[in-house]
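One structure below.
Here the complex is missing one protein chain, while the rest keep their positions.
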Amino acid sequence: MPSSRKLTVSRAMSEAIAQEMRADPQTFVMGEDVGAFEGVFDSTLGLLEEFGEERVRDTPISETGFIGAGVGAAMSGMRPIVELMFVDFIGVCMNAVYNLAAKNTYFSAGNCKVPMVLMTGTGGGYNDAAQHSQALHATFAHLPGLKVVAPSNAYDAKGLLTTAIRDDNPVVYMFHKGLQGLVWMASPAGAATEVPEESYTIPFGEARTVRSGRDVTIVAISMTVHGALAAAEELATEGIEAEVIDLRTLVPLDRDTVIESVKRTGHLVVADEDYRSYGLTSEVITSVVEAHPDYLKGPPQRVAMPDIPVPYSRPMEDAMLPNAERIASAARHTTGRG
Amino acid sequence: MPSSRKLTVSRAMSEAIAQEMRADPQTFVMGEDVGAFEGVFDSTLGLLEEFGEERVRDTPISETGFIGAGVGAAMSGMRPIVELMFVDFIGVCMNAVYNLAAKNTYFSAGNCKVPMVLMTGTGGGYNDAAQHSQALHATFAHLPGLKVVAPSNAYDAKGLLTTAIRDDNPVVYMFHKGLQGLVWMASPAGAATEVPEESYTIPFGEARTVRSGRDVTIVAISMTVHGALAAAEELATEGIEAEVIDLRTLVPLDRDTVIESVKRTGHLVVADEDYRSYGLTSEVITSVVEAHPDYLKGPPQRVAMPDIPVPYSRPMEDAMLPNAERIASAARHTTGRG
Amino acid sequence: MSATKDDLLWMYAAMVKARYYEDTMATVYMEGKKPKFDIGAGLVPGEMHLAAGQEPCAAGVCVHLRNDDTVTAPHRPHHVAIAKGVDLNRMTAEIFGRVDGLGGGRGGHMHLFDPAVNFVCSGIIAEGAPPAVGAALGARMNGRDAIAVSYVGEGAPNQGGFHEALNLAGVWQLPVVFIIEDNSWGISVPKSKSTAVADNAIRAPGYAMPGVRIENNDVLTLYDAAADAVARARAGQGPTLIEVETYRYYGHFQGDPEIYRPKDEVKGLKAKDPIDRLYHYLMDNQITDSSDLEAIAQRCREEVDAAYAFARKSPEPAPEAALEHVFV
Partner (left out) sequence: MSATKDDLLWMYAAMVKARYYEDTMATVYMEGKKPKFDIGAGLVPGEMHLAAGQEPCAAGVCVHLRNDDTVTAPHRPHHVAIAKGVDLNRMTAEIFGRVDGLGGGRGGHMHLFDPAVNFVCSGIIAEGAPPAVGAALGARMNGRDAIAVSYVGEGAPNQGGFHEALNLAGVWQLPVVFIIEDNSWGISVPKSKSTAVADNAIRAPGYAMPGVRIENNDVLTLYDAAADAVARARAGQGPTLIEVETYRYYGHFQGDPEIYRPKDEVKGLKAKDPIDRLYHYLMDNQITDSSDLEAIAQRCREEVDAAYAFARKSPEPAPEAALEHVFV
């Protein structure tokens, strides 16, 4: 009988990694503070103890070096899982990701492959300011050759990470710090979930309809899924039934599930913690409109971080982050009930 | 009497820089091969000779170093113009741009400013493959704190560059290699234009309607402006009158001009050499739809680089780049005349 | 040892002030975070990196600097900011996220910008090194004899941007002094696991600059080495690299469980506390007396207390103010 227990996202991630490392000796973890510290955001809990320093490898603060080394290791038959501590640090190493990991398969017509996972912490909400609070979803999703994953809960976190590790392509796995279930950072109630003990995968490119509803479609990802669900509860008390879709992956993007939902609801809100312009929100809205310009019965809404650096101070950050209130109000607006 | 002569984009750029360097001793140029070589894409023609090595400064291949140095120089009162030879190289130095140049003004509540221009060559079409042919417009435009400019012709190139140099904010000035008018690379006829000798500015955030038309709005930028114009000529012979809008800047983005045009034409095609997903095309389409969901009478169309690394081989690259034919066919499709 | 009495007392004050500032912050930071520690809760949210123990690195260098010299500091900036003369009230208000903060609450403790004394800092490792080169370049191009000092931790020299900055400063022979604060830890990673060499000064010849290593967190030898480096820079004789062995008393950030370091490491470090040592040096050499030193310490504490009081009183920013100052 398959058993499960409630796990935080970080425990679910660590478990996925441990299971894959047990199954395949070519799998290893590398990054800053992934060893004795067990990951600054607990993504490598228990791994050093079980697998030792060679396979759970602390690195210097040399992201270009060790991510590039990950690519080289992956191309020579290993399956590295490399951590970029905060996604904000991508600026020092983006080349290794988008010019190297993302393109070598193509350059070689598939004769070389890069089975590497880059896992990285995203998001704000705990006042860490503009160099430690970004989501940057679209920064990765815009660049071809990378699969991009951003789970909202522990069940998905484990299944998607297992899929990522087994994928023969480079996968950017973006975990939200505020969903990890850290003892030192608040996380929403829905982030920790029942998680099966055995290993399982979740296919990329399949959004999950988290809540069904007939009046408005709220598309969300990562942290905003929780805001969207809270907004849906609130809206339900007002007689608006929201359908909430958790995209789970940005690349591949499950446009069909969104389109099918909007066909029924006629209204669309997209909630994303990344910056508003040139991001996920416009990609989702356009995907619907270009397929079926007549599905939308009201103006689609974006709820996203405005085009500003993430502010430090609590009142400012709170007012800028997408949250249940802003999502609900967008839903009211587009359905004409605001 | 103000005089003008026909200039290539590269001569127009070099002239703008020279005039600003004459006017302000704090202005200087720095980058790889900007001195004796006069810029790999001719952006610094004649500058070494006139201003000398100190103000026209060849750098090591250290983009993080010299762009970061540009930020430091700018914050200490200089007005550096820094060249990143190919935009594709942003991966080795993105941090200096988006975490440093783009955010210091905000962090300091405007007490510090970063009057730096980062000029960089974009685009494909001459078979230079996936690490030397990207447009990456949205990669910059997505990140707050940067103004992003991409001229399509010599007149705009000079005026926008002058505006950029005088701006007290960091400006990313993206010039398309294929528009420069290099002796060793083909460029479209419309790229070189009459250019006034005296200095002038063009405000950011003002799109230019290059051609008026009542049937369909084609929004373009940089190289795709020329494809859009050629498409419009072609469409005119079929009785479809296209309005062509040259955005000129991605940040700020002149949404109003596009919306006003689509209000009249009811149809929208967006042409961009950058990757299709999570880019300019969806941003423009969404900007129209969220403002006025009823303006569009047909499905909006994106003509962009597919989500693939830019292929090397000529038949493949030719088939993937946005061109007049693909733009015209998108216009026919959305107007129902395809 | 060449330090004048004035310089010695100035350094003593800078160190005492920084120490008291950090110890106060350690307490203040916990306000509203008990019984359960939540990084986003309380009076001062977000990450907090304190520099208690590292004061010599700040005082021994900044004593030689002028307002028009630029300093770029990393994520652990308070001691350097204090030694550089950053406005303490507005700095503290910034850390509190208040309207009177240096950035009106937009930046917080890793993003302190005080143009009056040319102080900047940033949260990305080694990010400050290239801008220091740029500031030095600007000064030289304008014929000014201002210099720039770039501070980083010992984890940073393995970051590409640091290397690029050193090479630029070397090839252009710019007036930059690079200070590496070697507290032997980069979060949980010891220097021996991050750095191919034990002593980063070994790398200096690779950039055509002198390299010096200061042992034992000693402010007096650092004073001398920095005096040379600053003088060379000001005279147009090019850059210098100085690595300082120093101590980190607190965790990497407040809340750090510190599972990675030996329980008694800090106790051992505190036994050779650099402020105590300077105190005894001043006393033993009869440079001053204990009442004088106590008066200095008292003034420092008052200044720090006043800064915290200022910050507490400063209003919270209006939420929509977040939309301002993206551009000037």
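The first chain written gets the first letter, and so on, giving A, B and C; residue counts start at 1 in each chain.
Everything that follows uses one rule, which is that a contact is a pair of C-beta atoms (placed from the backbone, for glycine too) under 8 Å apart; a residue touches a chain by one contact, two chains touch by 3 or more.
Source: prediction; values computed, not measured.
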Omitted chain's touching partners, listed by label: A, B, C
Residue of A:Ala12, A:Val40, A:Ala96 or A:Ile259 in touch with the missing chain, whole complex considered: A:Ala96
Given C:Glu22, C:Asp87 or C:Glu164, the one touching the chain that is not displayed: C:Glu164
Option from C:Gly32, C:Pro205, C:Gly236 or C:Gly268 whose C-beta touches the chain left out: C:Pro205
Residue among B:Asp167, B:Glu234, B:Asp274 or B:Glu317 that touches the chain left out of view: B:Glu317
Option from C:Val197, C:Ile259 or C:Ala295 whose C-beta touches the chain left out: C:Val197
Contact footprint on chain A, counting only the chain that is left out: 26, 28, 54-55, 59-60, 62-78, 80, 92, 95-96, 99-100, 103-113, 144-145, 147, 168-169
Touch residues of chain B, complete complex, unshown partner: 32-33, 35-37, 40, 58-65, 88-89, 91-92, 125-132, 183-186, 306-309, 311-320
Chain C, residues in touch with the chain not shown (by the definition above): 158-164, 166-167, 170-171, 193-197, 202-203, 205-209
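The rule is short, and it goes like this: only the chains that are shown with their structure count from here on.
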Identity of the most central chain, Cα criterion: A
Chain whose average C-alpha position is farthest from chain A's own: C
For chain B paired with chain C, centre-to-centre distance based on mean C-alpha positions, whole Å: 40
Euclidean distance of C-alpha centroids - chain A vs chain B, Å: 31
Rounded Å distance between chain A and chain C, as computed from the means of their C-alpha atoms: 35
Where chain A touches two or more other chains at once, by residue number: 64, 88-89, 91-92, 129-131, 306-309, 311
Touching two or more other chains - residues of chain C: 101, 103-104, 106-107, 111, 122, 124, 160-161, 326
